[in-house]
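Before I ask anything, here is the structure I am working with.
One chain of protein is taken out of this complex; the other chains stay put.
For chain A:
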């Protein structure tokens, strides 16, 4: 599903440049649930940005579902993001004047799905994250866990190939964190490929595979026994 070969990325900081990613080789199969771990500055967010086509790599190859991702125009990148990727953010990033339903429907809007169909689909995904009764609520009327579930529904609405979650539990207490992880696990059980960036050990162990990043290189890549979040809920 995802294949990365010898990925390099550096940032210019005034006169000197900061080498953030120093040759990453990495492969994700369909249906995997991968945790990317590392301390801050290890390059995990940069890697996620490149995977999410929000940033370009300096050198190296990136293939997503057989499509080489290289030299994309803004418009093309927007199309690919819409088609291939679903984002889940630490701070949810819901649009605060849109109801839960409208938030979920937004990626479909950018896919030019007709309004009625959009609403129906969005409702289906809200139901899946257990928030159908809250469909008409604004984000400000929802709890943190509910917001993240709306965000997950939104990420899934466009039926992307890969879900990218950047510290999805970073802003949540542990109980809600486990609820969200339970949801992510269930989505993964349905065959979706998910990448989770986290620095929390227990969250990482709820995935099936952990990739450790340190100073721009992968220092460890291991399959783990998945801890089901269900038992903590």
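In this section, a residue touches a chain if its C-beta (ideal position, glycine included) is under 8 Å from a C-beta of that chain, and two chains touch if they have at least 3 such contacts; residues count from 1.
Methods note: contacts and distances are computed from a predicted model.
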> What is the protein name, per UniProt, of the chain that does not appear here: "Ligase-associated DNA damage response exonuclease", "Alpha-D-ribose 1-methylphosphonate 5-phosphate C-P lyase", "ATP synthase gamma chain" or "ABC transporter permease"?
Replying inline: "ABC transporter permease"
> Pick from A:18, A:67, A:95 or A:224: which residue touches the chain that isn't shown?
Replying inline: A:95
>> For a quick check of understanding: of A:1, A:54 or A:135, which residue touches the chain that isn't displayed?
In response: A:54
>> To test your reading of the contact rule: which positions on chain A touch the chain that is missing from view?
In response: 45, 48-49, 52, 54-55, 74-75, 78-79, 81-83, 87, 89-91, 93, 95, 97-98, 102, 106-107, 109-111, 115, 154, 158, 166-167, 170
